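Every protein chain of the complex appears in place save one, which is left out.
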Amino acid sequence: MDGMRRYKSMFLLPGLLTLFIIIIFPLLFTIRVSFSGWNVSNPHMDFIGGANFVRMLADHRFWASILRLILLAGGTVLIEYVLGFALALMVWRNVRGQRVWRVLFLVPMMTTPVVMAAIWQTIFNESLGPVNDLLGRVGLPTVQWLTSTGPATVALMTVEIWQWTPFMFLLLLAGLLSLSKEPFMAAAIDGAGPVRTFFKVTFPLMAPVSVTALIIRLIEASKMSDSVYVLTSGGPGSSTETPGYYLYIRGLKEQQTGYAGSLSLTYLVLMIVTLTIVSRLLVRTLKTRTG
Amino acid sequence: MTKHRRAKLAAALAVSALAVTACSAGGGGSGASKPDKPAKFAPGSDISYTKYGSNYPSTTVKDVPGPCSYESISKKDYSGRTLRVISHAVPVMGEPTQLHAKQFAELTGAKVDVVNVPFGELYQKILTPLQAGQPAYDVMFYPSLWIGDMAPYLAPVPQKYLDTAQMKDVTKAYMQVATWNGKVVQYPVDGDRHYLKVRSDIIDSPKWQAAYKAATGKTLEVPKTWEEYQQIAQFFSGKDWSGSGKLNYGSAEVTKRDDLMFSAFISRAAAYAKNPNVKTGFFFDVDTMKPEINNPGFVRALTDFVKAKSTWPPGGANFGLGDEIFSFGGGQTLMSYSWDDAFIQAQQPDSKIRNEVEAAQLPGATQVWNRDTNQWDTPASINQVPYFTWGWTSAVAKDSKQQTMAFDFLCFFSNDANTALDLTIGRFGINPYRNAHFDAAFWEKQGWSKQTAETYVKTLSDMEKSPNRVFDLRVPGVNQYMSSLANGVADAISGQKQPQQALDDVAKEWNDITTQVGKDKVQAAYRNVVALENG
Amino acid sequence: MSRAYLTFKYAFIAVWASFVAGPFVWALTTSFKDANGVQGGATYLPWVDYKPTTRGWQDIFGGEGGVNVIQPFLNSLQITVLASAISLVLGSLAAYGLSRYTYRIGRMKNADIVFFFVSQRIMPPIVLVIPFFFLLQFAGLLDSIPGLVIVTVALLLPIAVWVMVDFFNNIPREIDEMAMLDGCHPFAAFVRTILPNSLPGITVAAMFCAVFGWNDFFFAFRLTFTEVQTLPQAVVALNSSIPPWWTLSAASLFGISPLVLLAVWVERYLSRGNLAGAVR
Partner (left out) sequence: MTLTARGLTLSVEGVDHLRDITLDLRPGRIYTVIGRTLAGKSSLLRVLAGLQRVDAGTLTQDGTDLLQVPVWRRDTAMVYQQFINYPHLNVFDNVAFPLRRAKLSGEQVRLRATESLAKVGLSDFHARKPSQLSGGQQQRVALARALARRCKTLLLDEPLVNLDYKLREQLREEFRELFSGVGDSVVVYTTTETTEAMMLGDEVIVMHEGRIVQTGTPAEVFDAPATTTVAQIINEPPMNIIPGTVTGGRMRLNDLGAVDLPAHLAGLPDGPCQFGLRATDLSLSSSEGLRGDVTFVEISGSETFVHVVIADIPMVVQLEGIHDVSLGDAVLVTIRSDRLFAFSAQGDLLVAPSEQGGR
């Protein structure tokens, strides 16, 4: 076995160190800057203690955006999961035009979010876009897609769902394709109908893939801000602001680097804690209930 | 062992790939200025953009002799040098930047790299490298109100350029806009203000005048006050007055929070809150730096703004400038107030409503808040306050190594021939800022009707003459102030807060911002703004 | 399967397919419009609803708008390929190590190290971008392709590790043992016997790398000035206060086209069923 040790670190270290070096500086920088009053007219790393954090505690916009993100991300990911699973089941086998559907259903995740959001903006344009036009043609009232809270949230979720359901679809379809046939034959022999087969066989077998897909999507959704930025700019009012977008306003648009640093740090910690808890819960419920 | 060697080779390849790209990046480099070369243009040549694209107007103008003319610039040899330029997204300001960069490169042999950035990104994209001491751009095009944040990093315009005829023709207001602490640090390339635009065909139509009279008992004419504006907009909303088979609406306004909504609100507030007898500032009391943003004048304007919702087209509560331009310029709405763009758009040769529009001063108010006496004043005539809102400007970075070339580029950009052509292309967003531009004949030559041209020119030149006017908050941290204001206004429009509450909150935030940025700094800068207001 | 279910199934597929295709069809038709086709309200059919022009398409290849998407395209390609390649190399090495050996770094065991990699995806870009600016400035790599490649690697490496660890775990250890018995040292065993059998996994990892690398706007935008423009930047540069919908649509379609081709390729692997192990 000697000689092996040397190789052991050769495998892991290059990747680990690269990532560590690239990530550690931003982290330290953010921690340090969050204690400074760095802003546009005072771009220096001074020290102002915890003033930024005190200010943050009273920042309703920030806390509201965190809460909104949790609901928005949770909701969208869940819908994506249900739709992605349904689609994967439908084109899994016995479907005409299988390959065409599969390719088509994959395409949205390949597209650039900011670019597609710009297209979506034209689609939801309230007077020039096709959505309201088509609603009008079938005699339905037009909707204030980007200017009233409810519809703006719906529009935002629509774009997110359009973009990322394919991701769920891909993972779940690949998962389905890797299942072995035996449990299904057994279920068929037992005379189980499609619904029972799904809940007793397919769903439990897919639990590990499901957990991975959900967690990865939740991680990605927790950063949601591109679509907000292009589509609603957080409006109307601040009713569709996510923390990512709010941070963008504070940190980049207003150049309040110090304050944004403290917001970033809090946001990051909250997300890590929340996502860790959620993923533990997911692993536990899905794997034990079905395992 | 080969296994070893191959593994190393793979690693080496990855590294060398990086190295190769590293070497190919970079570039630029200064170089001693070279002697002049022969000119490519004869003095007074015909200039036209047609060779750059089939959609440019076929208009031809004469090259006006001077240090910035095609002829003079084509004598310079900047080959082997790179000019880095940042500008707004295409087309507004971005397209002329691209076009003139291309021409400048052809004339001088320089390499001109232009990057176009959406409005919301421009501020941080320019400021981040400046603050980090990273020389990123030689020439920057940006909204002039950022001067307070930009000034420390800008190179003053050299005397030689200030002495040119084209610079001397820039109106007083726009020279003031370009000046910071007595130095001209911005190179004027555009003039901007807010004014009112209306569909003259409808306002002047007997049919609609009769209908309006029947409904309201009032005469239909171009609104003089915000109350009239609201009433007319209301009347014309939801009617198909254009006969297109689709509904039309009363008013198109810029209402998107992170777009330019703050300017729309200032337009609406100017007449209520800028009292000609109060000389100590519009946004703040300059002596105490107490925010005035929540005084009854502003609250009244915000109340109006919220009420105006019912006169907007679908989506009107999230209109960016582009939407407003499309809406008015496309014939969907009767009235609009903001920059020239919607007006010029309506006047494009292929426009359906060409010469059916007219310009006027922003509506005024019959009452104006007096904060010294804490009551509403009722002036003898309507209180009309022009708003010199920001326009595009340009500047050269202090740490640029290509300052001469940079200023040559800007003076070429704004030479008489180019400006004459640029003014007529709506999507360029370049609007009159020299005395020569306030000439109705020039516009009539572009195919404008006499009425349209005259109201346009008169509106603009009247604004220059007014002694009671509003400028943007040209102080450091302006983006924070405006972002906070826009947020408050948006909260009121979306119904999340009452106007008074919303503006009280803004005032509170403004105090915090002032403290953060430094009261003295803001106050000093604001004194200059106040001086302009009463100019 | 019952008739009702079949009807439902095809109806569902059809509805979703139109939802997916809708934006593309809209962008395609819009790309042939001009101001008159846009300002009057929504139009759909060329020749019927509006008069088609190719202006939007001309503009993106150096036409009037002054935007040329060719150089940005090449930049995006270079960055995506380089960053993906580096991430795949470093990522598969690390993933292979993690799947075959037992590590202990302080209190962290293998599972924790994998989590460390994956958790980097939690970092919101907004948190990273300002520090990255100073980092690259310090290294003199702002506005350069190597600079963007480094940053992009930080985004892609976690994905590569995540996909590859699972994949390697599904390849029998006996294969690498056999290779070592057959005279390969561990590194050669990895390169000669594990990698060739990991193509499906590498494909998936490469796809994710390509998608996230190609589509990055946030970092590319803020860490470059003039030298390096990526394709998403070039498209967004058209989002002015008067967005020329036609040019924007043409540029968008052009910008997403390479990855749409990627979708076809990925599907082929999927159909062969050998992606399966790669995404568990």
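Note that the chains take the letters A, B and C in the order they are written out, and that residue 1 is the start of every chain.
Please note the rule applied: a contact is a pair of C-beta atoms (placed from the backbone, for glycine too) under 8 Å apart; a residue touches a chain by one contact, two chains touch by 3 or more.
None of the values given here were measured: they were computed from a predicted structure.
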Check each of C:V25, C:I105 or C:L181 against the chain that is not shown and name the one that touches it. C:L181
Can you tell me which of C:T43, C:T193, C:T226 or C:T247 touches the chain that was removed from the display? C:T193
Please identify, in ascending order, the residues of chain C that touch the omitted chain? 172, 174-175, 177-186, 189, 193, 196-197
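The working rule: only the chains that are shown with their structure count from here on.
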Chain A-chain C separation of Cα centroids, rounded to whole Å: 15
Quick check on chain B: which residues sit in contact with 2+ other chains? 121, 124, 128, 132, 259, 326, 332
Contacts with two or more other chains occur in chain A at residues 127-128, 132, 252
Touching residues on chain C, where the partner in the complex is chain B: 35-36, 38-41, 55, 63-67, 78, 82, 85-86, 89, 130, 133-134, 137, 141-146, 149, 184-185, 187-188, 191-192, 221-222, 224-229, 236-244, 247
Contact set on chain A toward chain B in their complex: 37, 39-43, 61, 125-128, 132, 142, 144-149, 229, 232-239, 249, 252-256
List of chain B residues in touch with chain C within their complex: 1, 3-4, 6-7, 10-11, 14, 17-18, 21-22, 24-27, 52-56, 84-86, 88-92, 94-95, 97-99, 101-102, 113-119, 121, 124-125, 128-129, 132, 134, 136-137, 244, 246, 259-260, 320-322, 325-326, 329-332, 341, 345, 348, 350, 352, 427, 429
